[in-house]
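A single protein chain has been omitted; all remaining protein chains appear in their positions.
The block that comes next holds chain A.
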């Protein structure tokens, strides 16, 4: 009977009590049908289905069915052709739209920038772990932005990065020309991603610190005694010891970058300049609301869903592999 069997990847120590309960329960459930009267076996056979029914119904009714409706809707037209079947027209429009291409390119850029977004909290957590002077202060300071809403962060950085704002004043003071942070199409996306990383790395930092707590300090001490330099300690002791933590942070940071930058984009650039900071989410919102083309937005949503599905499956594979290593 599958119910009650502990998943294989769960560590025995953590699953101890649950495992015992399952073992204790197993004989009872096996014995039941054998000695009961004729009415019981059917009830017991049906019980699992009844028990999982709410979850299945919720998923089917509130997830899968709307998803199917959305996909179906993406094959209908907008405006004059509202409700008519237009085949693949929306998808043709979508892939012919330079704005959508830009949005997908930017998604690719985010994936490329992922190592940076993971390395920053990792490195800072390492410094805190190695007790650099003032590490207690840094620990709380680094986490502070994580509690601010993207709208507030966006507004703050709008002021800081304004053409006549403090960031450019600082550059001017050291003799560098002003940079149009949010107005130059080659710079704006990096400015927004930079702010996003600044705003969210606190959470990853905490996860890293938790990972460090499980690290065996005797290994580091041993490496030091053997005369290993700091970079070598990081490379050969800390990183391997934190492999699972790093994988977890990679997955969560990736999800964060792909799904929660809308607020920042909306406040900081509005997709501009020249459409250089569009992301699929923003594109969907824009087409649905501002251009009143909900069917096209549905098509874009479907494409985004497929992309996220692929990314999600890849992430599951990574997590599963790391689970097996353990």
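General observations
The criterion applied here is as follows: a contact is a pair of C-beta atoms (placed from the backbone, for glycine too) under 8 Å apart; a residue touches a chain by one contact, two chains touch by 3 or more; residues count from 1.
Note that contacts and distances are computed from a predicted model.
For the chain of the complex excluded from view, the name given in UniProt is "Extracellular solute-binding protein" [choices: "ATP synthase subunit b", "Thiolase domain-containing protein", "Extracellular solute-binding protein" or "Putative murein hydrolase (TIGR00659 family)"]. Of the options A:75, A:100, A:181 or A:201, the residue whose C-beta touches the omitted chain is A:181. In the full complex, chain A touches the hidden chain at residues 43, 79-80, 82, 99, 161-164, 178, 180-185, 269-270, 272-275, 285, 288-292, 294.
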